[in-house]
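One chain of protein is taken out of this complex; the other chains stay put.
Up next is subunit A:
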């Protein structure tokens, strides 16, 4: 087997690693250092960071978990919806009915969460 054709890829990996190391090493040397509270806080997509529970015995509210689960339900729905939409014509009526059934079952889960108060934050 001719391994020579892979040399450019190895070279690219090495270059990438070198660039990352170089950037991290050079930044404190050449960059100005003016920290403030907002800059030092953990980055949470621009939202005010939620204080984390520290130590044992303190709990996360179960609401986070519910929200995450609900997100997964719709996430999976979307994963199936895209390929279906792309090949809509090929799948025809059968595919349309199947997708309606699939959305209906996903909606069952949503209805359960909604009626049992999973969407009320307080």
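Basically, a residue touches a chain if its C-beta (ideal position, glycine included) is under 8 Å from a C-beta of that chain, and two chains touch if they have at least 3 such contacts; residues count from 1.
One rule holds for everything that comes next: contacts and distances are computed from a predicted model.
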item	value
Identity of the absent chain, which is to be given by its UniProt protein name, from "Solute-binding protein family 5 domain-containing protein", "NADH-quinone oxidoreductase subunit N", "Rod shape-determining protein MreD" or "Sugar ABC transporter permease"	"NADH-quinone oxidoreductase subunit N"
Identified contact with the non-displayed chain, of A:13, A:26, A:68 or A:111	A:111
Of A:10, A:86 or A:100, the residue in touch with the unshown chain	A:86
Where the missing chain touches subunit A, by residue	62, 86-87, 89-92, 94, 105, 108-109, 111-112, 114-116
